[in-house]
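One chain of protein is taken out of this complex; the other chains stay put.
Note that the chains take the letters A, B and C in the order they are written out, and that residue 1 is the start of every chain.
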Amino acid sequence: MSGNTFGHLFAVTNFGESHGPAIGCVIDGCPPGLELSEADLQPDLDRRRPGTSRYVTQRNEPDAVEILSGVYEGQTTGTPIALLIRNTDQRSKDYGNLLDTFRPGHADYTYAHKYGVRDPRGGGRSSARLTAPMVAAGAVAKKWLRLSHGVQFKGCLTQIGELPIAFESWDHVNNNPFFAPLADVSPLEAYMDALRKSGDSCGARLRVVASGMPVGLGQPLYDKLDADIAYAMMGINAVKGVEIGAGFSSITQRGSVHGDALTPAGFASNHAGGVLGGISTGQDLEVSLAIKPTSSIITPRPSIDRSGQATEVVTRGRHDPCVGIRATPIAEAMLALVVMEHALQHRAQCADVQPMLPRIPASPV
Amino acid sequence: MSGNTFGHLFAVTNFGESHGPAIGCVIDGCPPGLELSEADLQPDLDRRRPGTSRYVTQRNEPDAVEILSGVYEGQTTGTPIALLIRNTDQRSKDYGNLLDTFRPGHADYTYAHKYGVRDPRGGGRSSARLTAPMVAAGAVAKKWLRLSHGVQFKGCLTQIGELPIAFESWDHVNNNPFFAPLADVSPLEAYMDALRKSGDSCGARLRVVASGMPVGLGQPLYDKLDADIAYAMMGINAVKGVEIGAGFSSITQRGSVHGDALTPAGFASNHAGGVLGGISTGQDLEVSLAIKPTSSIITPRPSIDRSGQATEVVTRGRHDPCVGIRATPIAEAMLALVVMEHALQHRAQCADVQPMLPRIPASPV
Amino acid sequence: MSGNTFGHLFAVTNFGESHGPAIGCVIDGCPPGLELSEADLQPDLDRRRPGTSRYVTQRNEPDAVEILSGVYEGQTTGTPIALLIRNTDQRSKDYGNLLDTFRPGHADYTYAHKYGVRDPRGGGRSSARLTAPMVAAGAVAKKWLRLSHGVQFKGCLTQIGELPIAFESWDHVNNNPFFAPLADVSPLEAYMDALRKSGDSCGARLRVVASGMPVGLGQPLYDKLDADIAYAMMGINAVKGVEIGAGFSSITQRGSVHGDALTPAGFASNHAGGVLGGISTGQDLEVSLAIKPTSSIITPRPSIDRSGQATEVVTRGRHDPCVGIRATPIAEAMLALVVMEHALQHRAQCADVQPMLPRIPASPV
Partner (left out) sequence: MSGNTFGHLFAVTNFGESHGPAIGCVIDGCPPGLELSEADLQPDLDRRRPGTSRYVTQRNEPDAVEILSGVYEGQTTGTPIALLIRNTDQRSKDYGNLLDTFRPGHADYTYAHKYGVRDPRGGGRSSARLTAPMVAAGAVAKKWLRLSHGVQFKGCLTQIGELPIAFESWDHVNNNPFFAPLADVSPLEAYMDALRKSGDSCGARLRVVASGMPVGLGQPLYDKLDADIAYAMMGINAVKGVEIGAGFSSITQRGSVHGDALTPAGFASNHAGGVLGGISTGQDLEVSLAIKPTSSIITPRPSIDRSGQATEVVTRGRHDPCVGIRATPIAEAMLALVVMEHALQHRAQCADVQPMLPRIPASPV
């Protein structure tokens, strides 16, 4: 429970720093007999990795993952799966000055207080680089959930700064560097080019969905499915807000509108976002995230030095002007880890259960 | 980890159903030597309890708590503190029909699928009544944090349905049945009277704050302070969205604006909401919640019966037309449990730490 | 994880003190649909309870258990099962002097150092009375394991002080106050009468067995089935040693003897005690315990007072001259909790597994 392990039955322990020798994780509790190789993990790692467009950090990391254990002759053995990713493109000198200054909006200040020692190279442990092992672990969960339960995960960017992004089709999401559900992303390109020139950064909104969900995953309290989703999403670097289903718009809804009517043909709507009483309804899990603007910007900011005196900090090095752009595969992965955990928890306790009523179709009529 | 325990070092295990013999919790890990009696718990329980105004459910429960263990001669002994609240005003017959029908927007359907058996009386385990033990446990955490760290918790209602509530002063919050920071709540009274007449329900928005925070509470990932706050808040009945600090408004902020400047005189702002990199900055924890409208309404709704056939459900019994009204003390309690857990986690690992730099004042200059 | 919870998926949180208002536990994670009432728990509680013969403490406690939650219309609902046992026969004045003195071999000294405050009445939290909730929780596990897996638990006394107890038959165990597998227990009666007269106490050895075990329960490391059994048994008051299978006699065995031969007709022996590599073989779990002599004796002992000065302590009050006599149902219960936990863990991870080879009979050929 020392903070760096996600999950209990499908427990992912994350390690590493941005500029240390390596990053990675250990997955404990994976069901045996799952066909698994590095080829199953690399595609999502490639979707997340930096250097793939001019809109993200130019750090060039192949993020090649090595499976160190838990797989024998192409199958998981049920023992811990250790995943290793060597860091290759560190430029620590870019960060030499950061041990003595503290970026506004960054973890520099809090780490320095909590631990009394910190690795300033590339943000050390607080770097978004540590989301790579989450993505790799999520890929294992995604594969198992797809094969054993038919659950699918997808996500997209729905807003960047002041620019809302209309939903056209999921088909477009992987055809542009923004994970935008749009055919024509030229407005986003223009927006990002202007932002980059300004030397500033902006926030973003994401949507993540799990479809093909079983009914009954979750716990009454406190480990509700939606509570664990909120925990998982707020745990992603730079996330400041999480919504399930109607989210904040449910404030102005009437109960007669918000409550999704049950009909033999299916649910009439999905304001619940797929969770009622902390337990999955079988409808799509609908999650929305707010991601803050990057704190590492080249615009000079007022700050303090280690003696507490006023100073000014300017961040050199290579950074994402909008971390939200690369966050989609990360949010998908974390959602997959939550669903995986609850799928195992559910069969531990309820494997023998006969439901009291038939399941109704998930999709709104 | 079976879902009904909150926390690891200050672990609160919640039990009970709305119309069972009793509800309560066991608090494991409370530091010894804390002066504690029922009188410390009752005030917050009274703030939460039903039947206190015409705007909430008329169920009349004294919610009198009994300390069964862990306290000797008025001091905590460091052993588990069991808290018992007997249910007294059940009217189970009100719910007789509910075993065969399933309220839209309610946990009826998901429990029936997950467990294959359920206690329909008053919502059973999914009832908001189960927040009473959370409030009692939170009162223990509040007292210890106040005495040992000077941390204070407060909350208020900031919106009800379409009606935004301006912030006038914390002083008003406990002087009206809405926990509204207003001197004159007559507009809220009018709004609720109209809502009640309509036979419908509405949502609400809440704000919860912890002030006097230490610097350094939290974990890098995944058990970030803000991730655990999101988990705690989304775990409260009917919550559909959580924000920390600027929350969703950070999407449209620039990094040069969002990042709270550090100055020798203090932080220049608190868009972070008191957390950076998952670790407390020492500024106020600022949390905002969205609460959905109650699903138990007298307006007839389309639903299905146990055979899956179409039917109509009308909820009798006594319900809150806006559960958000009573949620403020609950959200305060859950925030206190999160801070308590991290205060103990922090000294377990970092009791010997010398911070790298002086602490700057918390409040914005 | 604050110490008073046993198990993860079938998590039992124990609370109470010997002379407080009540003792009990909360069971979180019980599968739903199990028929359960107080009548299922009382028999084992009665086997453990004091005052049943002149060989045990004369404290007279009915140990009547009340189910507070988690059961609806005679079936478990899958939500937490809270069990309450009110203390009725406290004579705290018997212990008035104990706050200032520290019994050799008792927890008095360690509690006073750890917590700086302690409840001295009847040993407070360290009293063997706290095994009652363990027994009640174990009865739930026993029932589920018997109905769903056909696992049976039994135990007996195999030595008392210097007096070895030959094994005649399991049939005798519940026909005498010693849980001795003997038809004629007059030698034990004579031994205990003499011991009582001497004002001293003695130790005991117990054997506990689980039969009808599934194959495959346990984890490679560290949560091996035998490791968890050792943890459970050593956690019982006064236990100082634990053996699995051949235990300490395996030191002098040759590998060619110790390794239980596998034959199509079954295992040729059971030196492993039903566990290999931390995982159940399907043979009987064979566990042996050493229980130390009671530290509360009327014989005066040298000790210190709160100022650290030499003093003499004599224990009044009512105590067991041999706590081992009542330990058999406790050890059965703890073994049942371990097997229950691993049965749920196993199906969480391995519900889909096809074994690589047929199972061979459990009992030695």
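Criterion: a residue touches a chain if its C-beta (ideal position, glycine included) is under 8 Å from a C-beta of that chain, and two chains touch if they have at least 3 such contacts.
As the structure is a computational prediction, the values presented were derived from the model and not from experiment.
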Shown chains that the omitted chain touches within the full complex: A, B, C
Which of C:L36, C:V56 or C:A230 contacts the chain that the document leaves out: C:A230
Interface with the unshown chain - residue positions in chain A: 1-5, 8-11, 13-17, 20-24, 26, 28-29, 32-33, 66, 68-70, 72, 75-82, 84, 114-119, 124-125
Positions on chain C where the hidden chain makes contact: 1-6, 8, 14, 102-107, 109-118, 125-126, 130, 159, 161-162, 198, 200-205, 215-224, 226-235, 237, 240-248, 250-264, 268, 271-273, 275-282, 290-297, 299, 301-310, 345-346, 349-350, 353-360
Chain not shown, touching residues in chain B: 1, 8-9, 29-33, 78-79, 148, 220, 344-345, 347-353
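To be clear about the criterion, only the chains that are shown with their structure count from here on.
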Whole-Å separation of chain centres (CA-atom averages), chain A against chain B: 25
Whole-Å gap separating chain B and chain C, where each centre is the average of the chain's CA atoms: 38
Cα-centroid distance, chain A relative to chain C, in whole angstrom: 45
Where chain B touches two or more other chains at once, by residue number: 1-5, 8, 14, 114-118, 125
